[in-house]
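Note that one protein chain is taken out, while the other chains of the complex remain in position.
Here the chain labels run A and B in written order, and each chain numbers its own residues starting at 1.
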Amino acid sequence: MTTDFGTRDWFVGTMKGVMLRIQPRARLVDITHEVPPGDIRAGAFALAAACRFFPKGTVHVAVVDPGVGSARRAIAVQTADCSFVAPDNGLLSWALTTQRVRAIHALEEERYFLRPVSHTFHGRDIFAPVVAHLSRGVPLRKLGPALTDIVRLDWREPRLLRRGIEGEVVYVDRFGNAITNLRQDALQRADWVVCETRGGRRRVPAGQFYQAVPVGSPVALAGSSGFVEIAVNGGSAASVLGLMPGSRVGLVLRALQRQG
Amino acid sequence: MTTDFGTRDWFVGTMKGVMLRIQPRARLVDITHEVPPGDIRAGAFALAAACRFFPKGTVHVAVVDPGVGSARRAIAVQTADCSFVAPDNGLLSWALTTQRVRAIHALEEERYFLRPVSHTFHGRDIFAPVVAHLSRGVPLRKLGPALTDIVRLDWREPRLLRRGIEGEVVYVDRFGNAITNLRQDALQRADWVVCETRGGRRRVPAGQFYQAVPVGSPVALAGSSGFVEIAVNGGSAASVLGLMPGSRVGLVLRALQRQG
Partner (left out) sequence: MTTDFGTRDWFVGTMKGVMLRIQPRARLVDITHEVPPGDIRAGAFALAAACRFFPKGTVHVAVVDPGVGSARRAIAVQTADCSFVAPDNGLLSWALTTQRVRAIHALEEERYFLRPVSHTFHGRDIFAPVVAHLSRGVPLRKLGPALTDIVRLDWREPRLLRRGIEGEVVYVDRFGNAITNLRQDALQRADWVVCETRGGRRRVPAGQFYQAVPVGSPVALAGSSGFVEIAVNGGSAASVLGLMPGSRVGLVLRALQRQG
C-alpha cells in the first residue's frame, strides 16, 4: 500500500478492514502512507523504488488521488511479476518502467466495489475491494475493459553538457538526503558534483558512504535507489544546502576535467 | 487498534508483542495511533468511522486514556458483529450507536492481565492481554461483572433554524477537510453552506467532489463518513478558512431559500 492518506485518521485502517473482509488471509504491507498530500510524483517515486523488492505475485495498491470522484479513470495493471491497482493519473508510470506489462484494465465492474461508492474515498470503496478480489484470484479482465496505455508522468532526463551531465533533485527523504535523476554509475567517472544550493553553486566531493566525509560535510554518493544522492554526514542536505525537488545538480566528469 | 500512543515510542509495538505472545495467530490492524493525546472525542470519531468496515468477529481495542490508573473502569462490549475493549470514558459511545449491544462487562479478572499491572500503561498490561484472550475465545462474562451501560459522550445534534440547519465542525482530517455533524443527505436539498471562518461568514457552494471547484476554492460535499465535509480543492480547508472543531457551519436549504 502506497498512499497519501497519512496515519493520523482512519483511512488506511478502514481500507485494511475492507480488504480483510473480502480476503481474510491477505498479508498487508505498508510502503508508505506519508506521501505529501496530492503529490503524485513523490508517490510514483516511492512505489518505483520499493515495488521490485516485493514477492512475485504481490498486488500493489497506490492511492494518491487529488482527482477522486472526477472523470479520471481507475486502473489495474498486470505485469510479469505482480499487479498494480491505482488511479490513472501517472502514479504507476515510473514503477512500470522496470516491469513487463501484460494487461491494463479499467475498473468499471461495480460488483467488485463497495456500494454505495462515495465521491471522496475510492480507496475504501473501489481500490481496497478490487485489490482483495484480485488477491483471491479474480482475473483482471473481469474488472472492466482493456486499455492500451496509462497516463504517464514526464521524467526529466539529465542533459549532457560540454563539461559533464546536468540533472536535478527529484526526491528528498526523511534524512534530508536529496536523490537526483543522475544514474549512479556516472558517479564512478566523476570526482565531484556541483549543486545549486541556497548560497550559490557548491562543489560536493564524491564518496562511498555518509561517514566518508567529516560530520556536517556534504557528500555525493551512489544511493540505494540507483541514483546519485547528495547527503550531509550526520545532518540534512536539504536543510544545510537548501536542496529541494527541482534543484539543479551537475556531475563534472573526470575525463572532461582533464581536457578542461 | 485505535490509540493516542503515537508511533514514535515503543508503546504500540509492545502491545502487539503482548498480544502475539498470547494469541500467535492474531491479525493486528492499526486504525490509527495518532489520535491527539488525550482527545477522547477524536478517538471516538475515528473508531466510529472505521469499525463497521471490519470483518465480523473483529475485536477492536481502543486506548485514549488520560484517566489511566485512576478509578475509571475498563470495559469489554460484545455487539452483534464484533467486540470492543477500552477504558470506560466515552471512547466507544459513537461506535456503539450503529451496533446492537449484546453484553458489557467490566475488566476485573486479573488472571487475564499482565502482572504486575503498571499505573500508567494499561494498554500493555490490561487491554492488550484481554483482547488476545477474547480473540482466543474467552467469553466476555469471565472478564468481570456485567454492566448495564457505559459512559457516553454528548453528540451535539444540529439545530433546525428558520432558514436551514446549523451544525458544527467535529473533526479535521490530515488533508484539512473539516467534517461536520450535518448528515450528508441534507446536502442534496442545499445549494450552499455558510461557514463561520477566520475572516467572517463565508458561503461555500455544494459540490460532488474536490475538483468540482477551481484549485484553491472551498466546496461542501457529502463526505465518506456520512457527514457534510468542507474541503478546499488542492488545499486545506482548515488552514485556508480557519475551520476547527467547534466552528459553526450552517446549511441553507433550497426550499427555504425560495421562501425567503
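Just so it is clear, a contact is a pair of C-beta atoms (placed from the backbone, for glycine too) under 8 Å apart; a residue touches a chain by one contact, two chains touch by 3 or more.
This structure is a prediction, so every number in the text was calculated from the model and none was measured.
The chain not displayed touches chain A at residues 2, 7, 27, 29-35, 46-47, 49-51, 53-56, 58, 173-175, 208-212, 221-224, 229, 231, 234. What chain B contributes to its contact with the hidden chain is residues 5-14, 16-18, 20-21, 24, 28, 37-38, 66-70, 118-121, 124-125.
What we mean here is this: only the chains that are shown with their structure count from here on.
We define each chain's centre as the mean of its Cα atoms; on that basis chain A and chain B are separated by 31 Å.
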